[in-house]
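Take a look at the structure below.
A single protein chain has been removed from this complex, and every other one stays in its place.
Naming follows writing order (A and B), and every chain is counted from residue 1.
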Amino acid sequence: MNLIGEHRLSLGVCYYPEHWQEDEWEKDLQRMLENGIRTVRIAEFAWNRIEPEEGVFDYSFFDRFLDVAEKAGMQVIFCTPTATPPAWLTKKYPEVLNATMEGVVYQHGFRRHYNYNSPKYQELSRRIVGRIAAHYASRPCIVGWQIDNEFNCEVAEFYSDCDVAAFREFLKKKYGTLDALNKAWGTVFWNQTYTAWDEVDVPRATPTGRVNPHRKLDFYRFISDSACRFAKIQSDILRRYVKKGDFITTNGIFGNLDSHRMTEESLDFMMYDSYPNFSYCHGLYHKEDPTKDRNWSKHLSEVRSISPLFGIMEQQSGANGSMEMMAPVPRPGQMTLWTMQSIAHGADFVSYFRWRTATMGTEMYWHGILDYSGRDNRRLAEVKEISEKLDCMKGVAGSRYEAKVAVLRDYDNSWNGQADVWQRKLDETSIWGLFQACQYTHTPYDYVYIDHCGKKELDPYQVVFYPHGAILTKERAEILRHYVEQGGTLVLGCRTAFKDIHGICVTDPLPGLLRELAGVDIPEYTVVAPDTGVVKAKWGDTELDTMLFNDQLTAVDGAEVAAEYTDGYYRGAGALVCNHAGEGSVYYYGSVFTADVAQIFLEKLGAAEPYAKMIEAPEEVEVAVRGCLFVLNYSGEEKVITLHQKLRNVYTGKEETGAQTLSGYETRVYES
Amino acid sequence: MNLIGEHRLSLGVCYYPEHWQEDEWEKDLQRMLENGIRTVRIAEFAWNRIEPEEGVFDYSFFDRFLDVAEKAGMQVIFCTPTATPPAWLTKKYPEVLNATMEGVVYQHGFRRHYNYNSPKYQELSRRIVGRIAAHYASRPCIVGWQIDNEFNCEVAEFYSDCDVAAFREFLKKKYGTLDALNKAWGTVFWNQTYTAWDEVDVPRATPTGRVNPHRKLDFYRFISDSACRFAKIQSDILRRYVKKGDFITTNGIFGNLDSHRMTEESLDFMMYDSYPNFSYCHGLYHKEDPTKDRNWSKHLSEVRSISPLFGIMEQQSGANGSMEMMAPVPRPGQMTLWTMQSIAHGADFVSYFRWRTATMGTEMYWHGILDYSGRDNRRLAEVKEISEKLDCMKGVAGSRYEAKVAVLRDYDNSWNGQADVWQRKLDETSIWGLFQACQYTHTPYDYVYIDHCGKKELDPYQVVFYPHGAILTKERAEILRHYVEQGGTLVLGCRTAFKDIHGICVTDPLPGLLRELAGVDIPEYTVVAPDTGVVKAKWGDTELDTMLFNDQLTAVDGAEVAAEYTDGYYRGAGALVCNHAGEGSVYYYGSVFTADVAQIFLEKLGAAEPYAKMIEAPEEVEVAVRGCLFVLNYSGEEKVITLHQKLRNVYTGKEETGAQTLSGYETRVYES
Partner (left out) sequence: MNLIGEHRLSLGVCYYPEHWQEDEWEKDLQRMLENGIRTVRIAEFAWNRIEPEEGVFDYSFFDRFLDVAEKAGMQVIFCTPTATPPAWLTKKYPEVLNATMEGVVYQHGFRRHYNYNSPKYQELSRRIVGRIAAHYASRPCIVGWQIDNEFNCEVAEFYSDCDVAAFREFLKKKYGTLDALNKAWGTVFWNQTYTAWDEVDVPRATPTGRVNPHRKLDFYRFISDSACRFAKIQSDILRRYVKKGDFITTNGIFGNLDSHRMTEESLDFMMYDSYPNFSYCHGLYHKEDPTKDRNWSKHLSEVRSISPLFGIMEQQSGANGSMEMMAPVPRPGQMTLWTMQSIAHGADFVSYFRWRTATMGTEMYWHGILDYSGRDNRRLAEVKEISEKLDCMKGVAGSRYEAKVAVLRDYDNSWNGQADVWQRKLDETSIWGLFQACQYTHTPYDYVYIDHCGKKELDPYQVVFYPHGAILTKERAEILRHYVEQGGTLVLGCRTAFKDIHGICVTDPLPGLLRELAGVDIPEYTVVAPDTGVVKAKWGDTELDTMLFNDQLTAVDGAEVAAEYTDGYYRGAGALVCNHAGEGSVYYYGSVFTADVAQIFLEKLGAAEPYAKMIEAPEEVEVAVRGCLFVLNYSGEEKVITLHQKLRNVYTGKEETGAQTLSGYETRVYES
């Protein structure tokens, strides 16, 4: 496939020919190529350039651009323009617009204001995508296609009349009868029973704003289904036209969207949009949190769970900033660091956002490589250096990220957590704690989506964490049993398996479907009160700080209590139970995985520091192996690593061993 | 009357037969009875079970349940189901729905989404209530009826078209003419004069969202009136059918509702829903506040002001938690503590919420006695112990809580405070300060609603506080004068009596109608600036920290300045004036009653520690006398009390004297 899995790492850039004078195009493309950029993405917000009025198509603008690209030898990713419907369209067909829960219809003036379910929007989208594909797909410079842009970004809930109608269809198809729906949603509670399909609505304003949580869960599933169907409409059309070797993708991972399904159904692979300095925005900045941009390694692990090899469609190259957001420009070295972060985690292609900063519109503070003036600068020079480094990195493209630890996730529990603060707080704490512990102990891990995996996919992992799989099905329980029996070590957290697929609590003793496998019974549990804060437990000589939630465990069927609470009224109750099944073991831990607790598990289970024989590194430095050994210093300060064997630095071609001083933000890549 | 005033304390539980398999009912009721539970409440959210479609009635479901109850010997409280209209109803008659101030109509999916004033909803409610009463009222197991469920819970403002029409009728009836309304609302201010009735609306969106405060006050009165009228519709129907001895009640105390009036008009007594661990939710948790669950003693004093003897319809028995709220499970002993708290303050009947935790719907984290599995657990065992304790407590049921201190309240000032931050801050501070001081000095007190009391009702009290009665009428002034002249001690706080019943400020010298009684003149007053914080005053040798607001007092007509400000530009002005009238005294204090200040008043006026000769207890322990002496340790730690005389412990039957160590959350009840 072009760009991904090609056995060559390469760079690209996002370019907006419509924002600049045509006579600048050729010079721009030449400068890109001179600086190591071989691919441009175009046209994702350009519906008007091709269909300036309804039914009138004019291909000349991008024909001229593609002529220039072909002349220059530039590769092109062409996009469908459905993320931003023209003003004439939304004015004439307001039913295509999305709305708020209260019924306020979003109007023209931003982007992503349309809904996926409007028959009219689907019709007009089909037509523009078909016309574009028919006209441009044979152009030799084109290497791939992007569908729409950032599905579900900014707004991931849909309340238009078209969505109401489609939600009813979705439910009819899913449940067949109202009786089945009433049962699945537990509508007997609070007299919510539906007696006619037209009583069923998307979630709406209520006193307190809350609605039945099972209905909400199905609403999120419906939104995901809507986006997937809309993407597939486009992908099905594109498939009829794209040249052999050209790929179909889309970019970004956003809420209420099963990106695994969308990728399976419609894409060749996923592309991600990586902006590590978002860590300064949207309330994400906390003085005491050292991970900041490094947190994007977590996000990239999510991408890898969808597409083991992927691309970065938008890699940060300047300050991010909408009109309401301020973030610093990447410091010298950070563009390299973030590019290597993306590659270390599975990217074969990295495209920067964007060539030159827009001088107008909502994103004029969203800086590209070049500033408004377009003149040469420090960041363009760094792009060139990066491209030279990539040319030295043989054996990375097409290879897989190495991990012996997996963390299980699934959409049901994620979406359930959106309407459920109990689930959400546990999830957030453990996802974050496991990430931190793995990073600080240089323990690479994968996310695996249990709702998108087969029985064998866990086999390669030494240790698998499934922190708080509240919703569990028989199929998923079977995958876990298989993994353990084959010799795996499964670690479960509190609140596991107490709900069915509709989010309804099971009446079997907890942990429900996993009771036997885990050898655990849970006669009592409690939220940990904020004035209690921490409840201590003891695992051999090691003290565990449990918090937020405590399942109080007893061991059954031959399992053993490995740790007991040592505090409070349930002092002596089990905090951790270990069971053996087949060749493997299961640990059921009655609380959350903070970074400290997670690190104890990694160490006790022998999973921490898998590359300790090769390299010793301080906490600030990430270590990853993908074809080569990547060493990434996220700190602005000098950091010393120690190589315990001779390794060839692929940037310089020289062998290194012993203590090595990395300057602030420095990266090293070694042949491993 | 059944359950209340029966000379027997008893336990109940909320049960939802529609949530469980019918074949479990009998076993459930048997287990309840075995554990001391003699009454169940049912059917408050079950409209659909009786009227599954419009006009089609089917009584068989609850007939079967009542058969089982009667066979088991279980008593039943039956509810009217109007809190949750069926989906078919709101779909067909959307005019029954409530709306936001901005006009967004609440939709099906939560509860309490209806409005009280829709003629159609009144008609359908009349019919379902009449049918239910006609069918079930004669059943022998039924002991009482609950109307609707938690009036005004979650949303206590109403903006539907039906409410607009009813508001106009309410005002026509109240004022007769627009001239009278214009005068009462002071509409000459900002040219708000109404010239036709259809110009008058419920409060609506305005720039800043503020509206005329007198209009707002009448709007709150209208909402209360609407709820009271709606309850009376149901009560009038029920009265026609209920068996002799069966009671009519409703549950909970919520905003914008004169529960005294509703009880007088429609109920036999009030029931309360007591969830002390709400102290961890809704932003109520503050690390440094030690009262937490003990704060519910304040709420129970409010209930007692309505019904001196009352029931608890929902007593917390598990973790409270909606999908957006997390709280811990009651710790061992806390269910007993909270039950005794309810009983000490006047409850004869305590019904736990709920038997078994719902496995579905919005409240599936709102835990009952039993968890999802329904198996025996620690909390059920504690219920049984409680029932055994209650059996020992002779002489409590039917007896009255003892208090020599009263705190006056009234709805006019409470509702006025909702739209008035000056009033609200003073009220909150003093209500809270008086509660804390009384608790810490073991000084029981009653709330008395002056708008619902006669001349004699204050006679029993040694000291009466009326903290900030801004709105005062001649009738209420007369009650106060009578109380003082008969020998009482009345304590007033700043901002007393400066408004008439419409909330319009009086032009007489302040404190208006109480000037003569209090012997006070107030030539100046001020908000205390936040950078000033505290202004000192001196009362004899005692220093008072005044704050928030300072009336600057002079004594008139023979009264005396008892304390002077010693700080700031009004150093030397009166902070406290004492006057004598008839046999009694009036203290006008120019500021708010913080806990420290309130304690000084209690001590100076000889009202603190009325049981000091009998018992000495630390601050963490509440002391109350109702038939017996209740000693309640809210702390999780051991606390030592000292009995200064021999007292019989009713749990054990043994006599105790001297130092007694109570374990964490322990309660003791002594014959007194």
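As a convention for this text, a residue touches a chain if its C-beta (ideal position, glycine included) is under 8 Å from a C-beta of that chain, and two chains touch if they have at least 3 such contacts.
Just so you know, these numbers come straight off a predicted model, no measurement behind them.
Touching the chain that is not shown, out of A:374, A:417, A:590 or A:610: A:374 (per the contact rule at the top).
From the options B:134, B:527 or B:612, the residue with contact to the unseen chain in the full assembly is B:527. In the complete complex, the hidden chain is touched by one of A:244, A:287, A:613 or A:654, namely A:287.
For the options B:428, B:459, B:508 or B:637, the residue in contact with the chain missing from this view is B:508. Residues 18-19, 45-48, 52-53, 81, 84-88, 91, 98, 100, 102, 104-113, 154-155, 280, 285, 287, 319, 321-329, 331-332, 357-365, 371-375, 377-378 are the ones on chain A that touch the missing chain. Against the chain not shown here, chain B presents residues 102-103, 185-196, 198-199, 201, 203-208, 210-215, 419-422, 425, 498, 502, 504-510, 523-532, 569.
As a convention for this text, only the chains that are shown with their structure count from here on.
Once the centre of each chain is set as its mean CA position, chain A and chain B turn out to be 49 Å apart.
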